[in-house]
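Let me begin by handing over the structure; questions about it come next.
A single protein chain has been omitted; all remaining protein chains appear in their positions.
In order of appearance the chains are A and B, and numbering begins at 1 in each one.
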Amino acid sequence: MNEKVRFLQGNEACVEGALYAGLRFFAGYPITPSTELAEGLARRLPPIAGRFIQMEDEIGSLCAVLGASLTGLKAMTATSGPGFSLMQEAIGYGVMAEIPCVIVNVQRGGPSTGQPTHVSQGDVQQARWGTHGDHAIVAFTASNVKDVFRMTVEAFNVSESFRTPVILLLDEVVGHMRERLRIPEEGELPVVERLLTQVPQTVDFHPYLPREDGRLPMAHFGGHHRHNVTGLAHNIWGFPADDPASVDRLMHHLVGKIDNRAMEFAHWVDHQADDAEILLISYGASARSALDVVRRFRERGDRVGLLELQTLWPFPAALVRERCAQARRVAVVEMNMGQICREVQRVAQDPDRVYLVNQVDGRLVGPDTINQALRMIQGRGF
Amino acid sequence: MARVKKKRLLLRREWCKGCNICVAFCPTHVLGLDEENRIQILDESRCIECYLCEWRCPDFAIELVDLASEEADGAKEGAA
Partner (left out) sequence: MATLDYVRRRFLPHIWCPGCGHGTLMATLVRAIEELAIPKDQIVMASGIGCSSRIVGYLDLHTLHTLHGRALAFATGVKMAKPDLHVIVPMGDGDALAIGGNHFIHACARNIDLTAIIMNNQTYGMTGGQVSPMTGHGERATTMPYGNLGQALDVVAVARAAGATYVARSTVYHAPQLKKLLMKAIQHRGFSVVEVLTQCPTYYGRLNQRGDAVEMMTWFKEHAVPVGSDARKDDPARFEVGEFVNVERPEYCASYDEIVTRLKPREDEHA
């Protein structure tokens, strides 16, 4: 057996994915159900001269990550609901100052301390809108250990390509379940390295002037290009600027660089979705149950399919609109009060045909619950 | 008694905010504020080159420059 095939938890796969992507700095604060990430990296980083630090809280953790990223290291933090709430201000800083980093949120039940050891997908809209001010954000998710690995690598790639924080929204079930994972060989998955400026030392460097392809080369602290980084509205040199033209340019750049690439960032899996009369839309752990239901229905010849989303933000509106148009009815399966359902209803041509199938009691939404809901949606018994 | 002057005072009036700190703490009353509330020299001959004005000015608006080195490189610093 290939020695790189291992039986890993989702959280452990995230550690492996991060290291594969070149992670060299992790700061975090323990919280269930994400702690395995911190513990794993506390062991794994020092031998490769990477840096690990347990900070005094989640605010400090993300701030340290941002500082390390600006100083040249690929950086990540991991947390769950309460810690994710504490990180919101610093997420906005990362967005504003365009600092690559990955923030993992292994979701648990909320609000507040909620259900620390139980599954939920209640932070989906918080990931989108949690930090104040207009902004765009990238958030990925995954429903199995292999995809956790792959989406972790992708999270780093997008964050490095577009100098932006990327949120990886896992959940307690996916974080803790074990599956076989073959760690890809080096070079098997693309890894985006940080884009550094080629501007010579004697020439003025503009840290916030995007190239034609939208990417902004960086210069690290400690290098030759001294510049300023601020969370204030700023000009292309990174100095505070509040003239309307600079602010307008900045706002459109920050939102445009993400939202204009929605389909470029979109990852999804079609599970017999093309000819589906009833289309399920789901993601994360709930997509596992949805997939089970699809199989059962298909066995009986019913045209049920699943669109599994792996990119939640920017919401892949064009994709979802197209898939919904093909189906007679759409059921969004999730473990919250309809946080992605509202997005689907927003983009679908006929929102009245979009139904929410959810469960919010701390247990994984199961195939039976989905089955039952589908019967009601169809207006008939099976 | 005539002292040999090694330094001269350089003022950057456009950076001066008229806070009076240098004026008040100059031990020999060399400095004053003008009618626009900006730094001016009253009598440079009294200056004992103690640097206290330069060190305490919050605005980089007053400085002692070395006469010798100034002559040497012929540098005359204009206010930035």
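By our rule, contacts are C-beta pairs under 8 Å (C-beta built on N, C-alpha and C of every residue); 3 or more make two chains touch, one makes a residue touch a chain.
Nothing here was measured: the structure is a model prediction, and the numbers come from that model.
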- Chains shown that the absent chain touches, full complex: A, B
- Item | Residue in contact with the excluded chain [from A:Gly214, A:Gly231, A:Pro351 or A:Gly366] | A:Gly231
- Using the touch definition up top, pick the residue from A:Leu23, A:Ala38 or A:Leu73 that touches the left-out chain. A:Leu73
- Task: May I ask which residue of A:Pro190, A:Gly222 or A:Gly379 touches the chain that does not appear here?
- Result: A:Gly222
- Since one chain has been left out of the picture, which residues of chain A touch it in the full complex? 25, 27, 46-47, 49, 51, 53, 55-57, 59-61, 63-73, 75, 89-90, 93, 221-224, 226-232, 239-240
- Item | Positions on chain B contacted by the hidden chain, ascending | 14-15, 17-21, 24-25, 52, 55-60, 63, 65, 77, 80
